[in-house]
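Scroll down for the structure; my scribbles are underneath it.
Complex shown without one protein chain; remaining protein chains in place.
Letters A, B, C and D mark the chains as written, and numbering starts fresh at 1 in each.
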Amino acid sequence: MPDAAALLEVEGVVGGYGAADEILKGITVALAPARMAAIVGPNGAGKSTLLKAIAGILKPKAGSIRLQGRALTGLPPRSIAAQGVAFVPQEANIFASLTVRENLEMGGYLEPRAVVRERTEALMQRFPVLAEKRRRAARTLSGGQRQILAMAMALMVQPKLLLLDEPSAGLSPKAAEFLFDSIAAIHAEGTAILMVEQNALEALSIAEEGIVLVDGRVARTGQAQALAADPEVRRLFLGG
Amino acid sequence: MIQDWRDIAQILLNGLMTGSMLMLPAIGFTTIFAVLRYPNFAVAAYATVGAFAGWVANTQWGLPAGLALVAAFLVAGAVGLLAEEAALKPLRPSGPLTVAIASVALTLLIENILRFFFGNELRGYDLPILRDWRFDGIRIGPQQVQNTLYACAAAGALFAVLAFTRLGRAMRAVADNPQLADIKGVDPDRIARVAVFIGAGLAGFGGMLLGLDTSIDPLTGFRVILSVFAAAVVGGLGSIPGAALGALVVGIGEEMAGVLLEPAYRTVTAFLAILLVLSIRPQGLLGRAA
Amino acid sequence: MEAYIVAMLVFAGFYALMALGLNVIWGLAGMVNLGLVGFFAVGAYASALLTTKLLWPMPLGWAAGAAIAAVAGGIMALIVARLRGDYLAIVTLGFAEVIRLVASNEIWLTNGTDGISGIPGPWRGDVSPQQFNLIFLALVWCAVGIAFLLLSRASHSPFGRVLRAVREDEDVAAVAGKPVLWFKLRAFALGAAVVGFAGALYAHYNAYIAPDGFAPLLTIYIVLALTAGGVGAMRGAVVGALFVVLLLESTRFLAQEIPGVTPVQKAALRESIIALSLILLLRFRPQGLIPERTRTHSRPGATP
Amino acid sequence: MTAPLLEVRGLVRRFGGVVALDGLDLAVRRGTVTALIGPNGAGKSTAFQCISGVIRPDGGNVIFDGQDITGARPDRVTRAGLVRSFQIARGIPRLTVLENLLLYGQHQPGESLAVALLATQAMRRREEELRARAEAIAARLNLSRVLDNQAAALSGGQKKLLEIGRALMAEPKLLLLDEPVAGVNPTLAAEIARHIAHLREEGMTVLVVEHHMDFVASLCDPVIVMAEGKLLAQGSFESIANDARVQEAYMGRRVHA
Partner (left out) sequence: AVSSFAIGGKAFSQGAPIVFGALPPLTGAGGPYGPAMLRAIQAVVEEANAAGGIRGRQIRVVAEDDQTNPDAGVRGARKLIDVDRVSAMMGTWASSVTTAVAPLCWENRVPLFTVSGADSITLLPHQGFIFRTQPNSKLQIETGADFLLRQGARRIFHLAAQSPFAQSSQDVLVAKFRAAGGEVVGYTVYEREKTAFRSEVDAIMRARADTVFLNGYLPDVTILLRELFRAGFDGRRFAPAYAINQNLLNSLPHEVTNGAMTWQPSPDVDSGAFKRLERLFGNTAVDPYSAQTNDHAALAILAAAAAGDAGGVAIRDNVRRISQGDGEKVDNVTDGLRALAAGRAINYEGSSGPVEFDERGDIRGTKFRYERAAGGRFELVELR
């Protein structure tokens, strides 16, 4: 059911890795422009796999993915990026051997030079750790520092759609709070966000919609606050 | 054997001259490694291809040395690109070792294709051979000085590109994490092609210089691949200035043979030098720690 | 024709032994060893010298060949302890070259590039050349069989599991409580022993060894054999060796059928076909003919 | 009070210009689940690296169970009974989950070459024991389903679980966990907390780095706070959460008790 108003439409997507090619067992979700949805669910449910499929890293076996009505299915990641989708993967999300500054510059690879310079400076101000470590190789960052860098790289472009895979993992409470504030701010500027989070309560509290993914299927969808309040969802997926 | 400082200076200079022949192929080798992260032994074949391309340009079409070198670069680069796309690229998902091994087979293949068309005869260029310069009893070869200059220029230019340009950054990003680079909008395949073209081209360029110094046959590149590989490793794989430096270490190591052991043990002294360097710096002179 | 096939199977046996040895060092423990032919030479020279100069009985010579190669392998492992991947490759390659040069230059010991001839073979001269070939065929393939069984056992044992862990991540293996260097050393020595044993047998089969015979080309063949067969799988090593000998030999007959080219072109075509087949094999069977599989499976329905 | 199981005195580690550890002192008492918290980049993981022998400290001492293990190789540290997990999960990608677990099993005679070749009875018996233990641990961590998968084919969270599972396999006296539940589903995280509590009952001592305050609050006592490579504060979770310095450096709004 193509929705004229939707920014992102994922319809009946089936896909996986090599022999295990049915990790996603027919996923249908949609996101309207400038909305934010949080995806929650147990480990191994297929959350990251879904984001990878949208970002073009994984070619789905069946189903379709559309951005503003245009098919993304089968396009390489760089083309999808060029259409305004920024993706922060869960693992291996920085260039370890490049310096922090170069990482940011790579984040803005598709942007003009002047914009890159300007945003690099802006982001360094926003995240002072990055400014402090600008000349260091990213591999020397601590776990939390890496996470911030990965996030900042995605902010080097002004995407229509931001895909975040567990952005707060490994962040101190203070840093996580700051991060969620930042995400909310980016969202407020009109960016649509699809975010996978294990820090589920926090995520559902800033998102408008919630999606519960279990074993490759969408188990529940609905308003974020409502889901967060649902006792069964709380018990099964949100740690009580 | 060593009587005065002149002998020492001469040995060092000889090492430099010997090393100068390895520099360009080593830089080519390391350039490909820097982006694709596997040792491409086919640079041996690309060097031979360059030597033959230069030979054809020089003796068959009558082009001067400079233009023949350009031909060597272009033809070797093109062959490298073609071979990469057809033979090696499909193997990349199987891991660097598989590609490395396939590149050895590729070397055999290209060597024999050349043999098929050119036979085993030794060939020489239509170029004069210059006498050495002498300074106070020390001997320097103009040809080798020229080689060194070419290699340093190539190394400098490449290093600058890698370190300071958008393309260079993208190359290093692809080397580091091709998938993430793709996500950020880089076409890793295109970057790989650029690297392979430059790397193979430089190997071909170096191969022709090698041919100028020796003579060419289908084994021209193969004879030096061990030393080339050693140079790149000693310098630190993936480091462009490292490859140039490594070539010098290997060259000097080989020329020291006469002093340390016997000339018949050239390779042994070279490997002792390599072992020494690697036991102090396991990642090579200018390489980054793992 | 039968005699020829027998002889080629003997060769395949040597290659299989070498591939098995390499598989322990490279396939299991993940240490790139391009110095294979060096250990082969050490085994060959040790046994040849002991049996011709000191008149040791042959089986003792073979055992000594394996033992000396093992010691060389152990020393090598210590020297390269801190090196990884391609850095290891160049040092081991260098080792093989050093062995070859020593064999060429230390004439007092090795007879230099003249090589050592007249190395005894079991019942050589007492039986016909054909029978000698058959005896050796049995001998070599027995050795392959025993090596195969022992190494398979080692590879599926806890010992092999640690080696595979070392191959993937030394830090993790160390944190798991395993003395990484000690494991590497034993793997290197074990693999080198098998290769050295192959060298010893080879010397007595050929009756003659010379430095020229221990050129890097042989290492290339074995590495190709192992890759073709499947790195990590012991069966792969044996299958790969057979495959490479088949490829090397069958191309002779194929090349003969090509009309209208000179002999050099034929030779070039033959080697091209060999190279091309290997590239194609890697392309279409990237894990080799026999991919590595782990044998430790959980029991069905296992619950706490 | 008995001597602490682990004692770290004046630990220093520099990386080029960066001082990651700047004279860290800390002690872990036997039978506790101690938390080590602190801002990102405080030096927690570096402290783990130094204690477990993966990197060498530039100064200071690590004393474990009465033994000075400063700068000892990681395998020795592990065999002494101190096992750590990695923050950024480092599975052995081409081994299966089961093999990853078995790898951490100790006292396997089959790791000697001769025994491996002979496949002795002792080896097989020990292998059975380890296997039973591995299966039990996997079941606890929800990994039973992926026991035969290669570690490379796990989801991000599953890899973290495998990290914990492997460390448990070694039956350590002291377990060092670096962010065990980052990226782990909250329901499972709570279960892991219960499991760790259970291990403490059985006499194991645990030092855990974690940013999830619910997890820390429910499980850990005492809590050690470090910042900029040094000890900042120490005490029960309550006292820590109310410490102004800690709030300033570390806690967010939500955690203010």
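Going forward, a residue touches a chain if its C-beta (ideal position, glycine included) is under 8 Å from a C-beta of that chain, and two chains touch if they have at least 3 such contacts.
All values reported here derive from a predicted model rather than from experimental measurement.
Q: Among the chains included here, which ones are touched by the excluded chain in the whole complex?
A: Its contacts among the visible chains are B, C.
Q: Looking at the whole complex, which of B:89, B:123, B:166 or B:288 touches the chain that is not displayed?
A: B:123
Q: Among B:48, B:98, B:267 or B:283, which one is in touch with the chain left out?
A: Considering all chains, including the one not shown, the answer is B:267.
Q: Looking beyond the chains shown, say which of B:84, B:176 or B:255 touches the absent one.
A: That would be B:255, which touches the missing chain.
Q: Tell me where the left-out chain touches subunit C, residue by residue.
A: Counting over the whole complex, subunit C touches the hidden chain at residues 1-4, 7-8, 11, 101, 104-105, 107, 112-115, 117-118, 129, 206-208, 210-213, 215, 217-218, 248-249, 252-253, 256-259, 262-264, 266-268, 270-271.
Q: For subunit B, which residues touch the unseen chain?
A: Subunit B touches the chain not shown through residues 10-11, 14, 17-18, 21, 112, 115, 119-124, 127-132, 134, 139, 141, 143, 210, 213-215, 217-219, 223-224, 251, 254-255, 257-258, 262-267.
The definition used in the following text is that only the chains that are shown with their structure count from here on.
Q: How many Å are there between the centre of subunit B and the centre of subunit C, using C-alpha atoms for each centre?
A: Once rounded, the distance between the two centres reads 30 Å.
Q: Check each residue of subunit C and list the ones that touch at least two other chains.
A: none
Q: Show the residues in subunit B shared as contacts by 2 or more other chains, in ascending order.
A: Touching at least two other chains: none.
Q: When you draw the chains as points and link the ones that touch, which shape shows up: line, ring, star, complete, or other?
A: Shape = ring; chains linked end to end, path closes on itself.
Q: With touch defined as at the top, which chains are paired up in contact here?
A: Final set of chain pairs in contact is A-B, A-D, B-C, C-D.
Q: Subunit C touches which residues of subunit D in the complex?
A: 52-54, 73-75, 78-79, 83-84, 86, 90-96, 98-99, 102-106, 108, 110-113, 115-117, 119, 123, 127, 131, 135-136, 138-140, 144, 147-148, 166, 170
Q: Could you list, by residue number, the parts of subunit B that touch subunit A in their complex?
A: My answer: residues 166, 169-170, 172-173, 175-177, 179-187, 288.
Q: Give every residue of subunit A touching subunit D within the complex, in rising order.
A: For subunit A paired with subunit D, touching residues are 17, 20, 41-45, 47-48, 90-91, 129, 136, 140-145, 147-148, 165-166, 169-178, 198, 200-201, 235-240.
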